[in-house]
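Shown here: the complex without one of its protein chains, the others still in place.
As written, the chain order gives the labels A, B and C, with residue 1 at the start of each chain.
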Amino acid sequence: MEANEKQALVNRLRRAEGQVRGLEQMVETERSAKEILTQLAATREALKKVGLAILEEEMRNFEAAGEKGDQASVEALMGLVRQITKG
Amino acid sequence: MEANEKQALVNRLRRAEGQVRGLEQMVETERSAKEILTQLAATREALKKVGLAILEEEMRNFEAAGEKGDQASVEALMGLVRQITKG
Amino acid sequence: MEANEKQALVNRLRRAEGQVRGLEQMVETERSAKEILTQLAATREALKKVGLAILEEEMRNFEAAGEKGDQASVEALMGLVRQITKG
Partner (left out) sequence: MEANEKQALVNRLRRAEGQVRGLEQMVETERSAKEILTQLAATREALKKVGLAILEEEMRNFEAAGEKGDQASVEALMGLVRQITKG
């Protein structure tokens, strides 16, 4: 992974971490269930996008290494896709 | 919300926050995409369970307040359910 | 369940059945993966909405029967919500 791409992923995760800390405060200050669940859905969505970015990065890596296109790489990528559709 | 229930939710969110910090380290130390996406799915699942716990708490609140059962409470609860099925 | 609500659910399911038949034709006539997956997401979304309508109906039933609000009904409803967030 290139340094700038790694940093971009870490930055996104730090923002997600901040969103989870925001959720803790919302629970502590007894904000409404509706507000908390809206923020929770946004946090889960942000994490899903990190997963999609990692998958995209992985597709490009296979490509750069010339590995992409063989049977093993298709199965590895499909394993990642299945992981993303969970959770 | 009772104090012990609030604390239980905050504790769960702190564990989820720790999971996100774990993800940051996994990216920084270049763990495999498969490992990262497995941990990411677990984190998203943990957050979804927090959402379900908040919904359950809300159902009990309506009950305790004797509000549950009227048209407005059904619609409010359905709004929360829709929020949980997103994200 | 009232007769008109039952009919509304059956009608929605018939439309979803028609969407699945449409998917069969799209595969047979080799439409693009993008078009097929767009239609498939719409079909899955339509089925999810049927699930939400059944849950809402169930909340109103508990209410009408005066059962809503007790511990057992909260747990039964939460079981349905968990089922909807799967699949």
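Here is the rule we use: a contact is a pair of C-beta atoms (placed from the backbone, for glycine too) under 8 Å apart; a residue touches a chain by one contact, two chains touch by 3 or more.
Everything quoted here is computed from the prediction, not taken from an experiment.
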Going by the stated contact criterion, tell me the shown chains that border the hidden chain. A, C
Hidden partner interface residues of chain C, rising order: 1, 6, 9-10, 13-14, 16-17, 20-21, 23-24, 27-28, 30, 33-34, 36-38, 40-45, 47-48, 50-51, 54-55, 57-58, 76, 79-80, 83-84, 86-87
Determine and list the chain A residues touching the chain excluded from the picture. 48, 52, 55-56, 59-60, 62-63, 66, 68-70, 74, 77-78, 81-82, 84-85
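What we mean here is this: only the chains that are shown with their structure count from here on.
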Which of line, ring, star, complete or other matches the graph of chains that touch? line
Centre-to-centre on C-alpha atoms, which chain is most distant from chain B? C
When the C-alpha atoms of chain A and chain C are each averaged to a single point, how far apart are the two points in Å? 28
Please work out the Cα centroid separation of chain B and chain C, and write it as a whole number of Å. 23
Residue numbers in chain A touching 2 or more other chains? none
